[in-house]
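All protein chains of the complex are present and in place, except for one that has been dropped.
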């Protein structure tokens, strides 16, 4: 196991902190966007298996499925498979191709090129943090999709933020 | 200020805990449902002002607007007023009648009679907790509306859970 | 109840943090030292009742007895009253004059003039923090007493650090 806390030498006393910082939240959000674009590009250049491999690695590195069920409500899932608390369910959502999740068509494979995050607020509570805001994703044709998104993070002993909560939804449209 | 931690006498040593328990989360969820029904009933019996008074009291007691901006994405809000990080915005959503939030019609006034919460998972991290799942609300005509809902709580020094994060969305409907 | 979290406007998104900072720990340590000197001075100028009143106010403001039993092992207490988990026990230690704590002679009344804190480390975990190091206190005759000291803090909803753990001991003297 690596370092759990950042050690900062100030005055003469070292400070060990397990707290999440705003900068770490912003970096984790950017990493999520980069990963989504990467999966799309890997799909275009390397095909389904390559994309699936990347998505799998992203889930291992950036989500907290190793810590227990993740509270994940993806944008486009439908009942009775709305919530993807297992890694298998999350992987199916991102790349599809899983007969146990027949309605999934691979959200991450849709030619994404750019991800912009606009937070309305960030909460920092010890080794956890939450954020809420809009995330806008642009595809290869320049079409932008904006969703309402909540993320929750836990910092692990290696100092990495892991997504343990992710609620994404299309904006409400009055009929 | 009241007691911050529950003190339990076990063996000979008292235990002070500031941690949120599952039971406290379930109780807070039930209290939210009861409050929604109460506002509807107060509206029917006592009119708008009575309902607004109740909604105001609910926001003061059950939400964390006294702690800073709340990460609140109600079910039916639209841009540019999607997120209601202030108490004023939350109150407008629940009871309407605020010219600064002209699209709000008063979500809590729609004759709600029953609220059922079905969690898919609860996370406990110190004096904070999150939950995700479906919430089904039944109106006076027996019509049921089910939403996908995430709540985040912080326990205050008086031992009360306060909602500091609330993301609610209608289920995705493939076209 | 006041503000629980510091709100910092950065970029466009407000950040709410309930985490303790190193600066807050250092300020709380300095405040403890100032309070000790104040009690001594109040005793000299205003007598026992004045000193007791000040000590009482310090315990209310800077310790967490309102949150439950405080883990307090003062420097000079003896069994069976070594630990002062109640406010009454802490007050007796600081100013004496309590027949229930007959061995207490009023530690804070000994003419203290200066307090220096030299930390060997500070740990920050969410709304709690701990520190360890040497504390040197100088009396009116210039005599310096150095103790080994551990403090534990919890930040309350008003944003104040409260001492919930305090272990103080004279340096070990090999015979």
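Note that the chains are named A, B and C in the order they appear, and that numbering of residues resets to 1 at the start of each chain.
The rule is simple: a residue touches a chain if its C-beta (ideal position, glycine included) is under 8 Å from a C-beta of that chain, and two chains touch if they have at least 3 such contacts.
Given the structure is predicted, the values throughout are model-derived calculations rather than measurements.
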Item to check | Touch partners, limited to displayed chains, of the chain removed from view | outcome: A, B, C
Next on the checklist: Please identify which residue in A:34, A:103 or A:157 touches the non-displayed chain.
Outcome noted: A:157
Checklist outcome for this item: Of B:59, B:109 or B:122, the residue that touches the missing chain is B:122
Next on the checklist: Please output the residues of chain B touching the missing chain, sorted low to high.
Outcome noted: 5, 8, 10-19, 22, 118-127, 131, 133
Checklist entry - On chain C, what residues meet the omitted chain? => result 68-71, 73, 75-79, 82-83, 85, 103, 120-121, 123, 125-128, 130-134, 148, 150, 152, 154, 164-165, 167, 169-174
Item to check | Where the unshown chain meets chain A, residue by residue | outcome: 1-5, 7, 14, 16, 18, 64, 66-69, 85, 126-127, 154, 156-158, 164
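Assume only the chains that are shown with their structure count from here on.
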Item to check | Intercentroid distance (Cα basis), chain C paired with chain B, Å | outcome: 38
Checklist entry - Quick one: chain A and chain C, Cα centre-to-centre, how many Å? => result 43
Item to check | Residues within chain A bordering two or more other chains | outcome: 120-121, 123, 125-127, 131, 133
